[in-house]
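Structure in structure tokens, see below.
In this view, the complex is presented without one of its protein chains, the others remaining in place.
Showing chain A:
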Amino acid sequence: MTSLSISAPSGSRLLRSGFLLPAILVAIVAILVVAPLLRILFTTLTPEGIAAWKAVLASPLSANLWWRPLLNTMILGFSVGAGCLLIGGFLAWLVVLTDVPGRRFLGLMASLPYMIPSFAAALAWGTLFRNSRLGGSAGFFETSGLAIPDWLAWGLIPTAIVLIAHYYSLAYTIIAAALSSVGADLVEAGQMAGAKRPRIFFGIILPVVTPALIAAASLTFAGAVANFAAPALLGLPVRMQTLSTRLFGMIETGQNERGFVLALLLIAVSALFLWLSDRIVSGRKAFITVTGKGGRTKRFPLGAWRWPLFAIAVIIGFLTTVLPVLVLAASSLAPQSGAVFSNWTLHFWIGEGGGEMAQGQAGIFRNPVLIDAIWNTIRLGLVVAFTTMLLGLGLAYTIVQRRGSLLATLLSQLAFLPLLVPSIAFAAAYIALFGAPIGPLPSLYGTFALLVIAASAHNLPFAVQSGRSVLGQISADIEESARLTGAGLIRRLFAIIFPLAIRGLFAGAILVFVKMVRDLSLVVLLFTATSPVLSMVAYRYAAEGFLQFANAITLVILVVCLAASFVAHSLQNRVQKWKAP
């Protein structure tokens, strides 16, 4: 009798204290992330796999196959992570916390580069800096008589610059979301206590957004080490290989086991760095800034620096946003892909087919599948962004609630890894795992559901990282009071957590949406419908040698991404009414 009365409340406490949610999440992460990873691991434990491990780690090949690419990759990862924090952080501070002119405009420009594919930035770099090493027509500087040395035209330095130009907007998006929840009361308290501006910055603002900085650094680091286009375009001519180019090459030439071994090693190395950064964050006290009282943001007056800083921000925006878009736009108008600024025509956009141009192909807006493809793309992007954020919110919530515990560390590590798994291996693992019926569950092969599940898992890191950087700032008091008044978990999530964290969540959702809309590998392997998505249409054109059409589609994708981020912005303003100026 006594034992019963003891066990009953403890049982319900078990539920209430939230063991159910973590348990479900662990199961989901195990199925979505661990299972495909294990499958990839097992393929490297066959005889061919063991040989691949040996070739990569202990053979005459390993220097060129693993160590040198690793070194290049790590240099890239760290310099891009640092560069993105500096530029993204600077812009976020400028836009969110100061009275710089044209803040909306600057904010828009800063969020754009990530929506432009990284190859556009690499092409833009080539348009300016290309030297005579490859022959062909030289870049802008060489034609104007300025000799460009190889180190500036090719290799690590240009690759790092191009990747920073591409990924800083990711850092901006996350840091800006976190900064906007630094309440005015905190800053004013500092000011009243007589703290000078640097003191406030380093003593209050920086510590508060540290989780966001770590999140931004991790994601940009991962983005840089996994990026293929920039190191391939700018690195190969001087034989610079990174792990991503090596990995791509191994899979492309049929040496999958070696590719998987490289991927697993890359994951291990990155996980180590992530674990270290996690230690740094959880080792310090967490700062709670969203307390439910007053959500205004305090803006610092910049004084004489208003316009100079504005100019710097505009220059950054021009170089990283306007220039690549210009190059893309120009190359969608130029009949010759080698001379992008001459003989412009709108043929590739609206031209009628049947003529001499482009082997009689009509412009993209006359392509009957285009409208279909746009809708398919938006639908896919929205569904994946939604499911990813739902899952990410749950994960981030659990990780933040149990900060420092083994479970939180494990979940945050696992939720981060999918970004580093090559899409082709990820997709293949998903087909093999879920293509066959499992018990009573039907085969998911060829269903939209499988695509959504795989994509959600693949994009999970964005959702989790951006979610936890904002959730970490929300005071437990608010939730506690809600709990005391009897609000359940779901109620609390939707009435309290969601509105307060919406900026960070939408920031993550946008990142997922953009990635989904642009990413081809996962889609092409899992998609079976005949009406394609935009990235597949672009691939089709590019495969036929019509880069103009492909670039035009890329611009359409950019517009779709922009529209999505506008909608997200206005939605979050509607939810966070207290933020209205």
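What we mean here is this: a contact is a pair of C-beta atoms (placed from the backbone, for glycine too) under 8 Å apart; a residue touches a chain by one contact, two chains touch by 3 or more; residues count from 1.
By our rule, contacts and distances are computed from a predicted model.
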* Structure fact -> Of the listed "NAD(P)H-dependent oxidoreductase subunit E", "Sugar ABC transporter permease", "Cell division protein FtsZ" or "Substrate-binding domain-containing protein", the name UniProt assigns to the chain that isn't shown is "Substrate-binding domain-containing protein"
* **Contacting the left-out chain in the complete assembly, out of A:A92, A:L233, A:A263 or A:I497** => A:L233
* Specify the residue from the set A:R133, A:R279, A:R379 or A:R574 that touches the hidden chain. => A:R133
* Structure fact -> Of the candidates A:R402, A:R483 or A:R540, the residue in contact with the absent chain is A:R540
* **Residues belonging to chain A that touch the chain removed from view** => 55, 60-61, 64-65, 133-137, 232-233, 236-237, 239, 241, 245-246, 248-256, 335-339, 358, 424, 427-429, 431-436, 443, 445-446, 521, 524-525, 527-528, 530, 536, 539-540, 543-545, 547
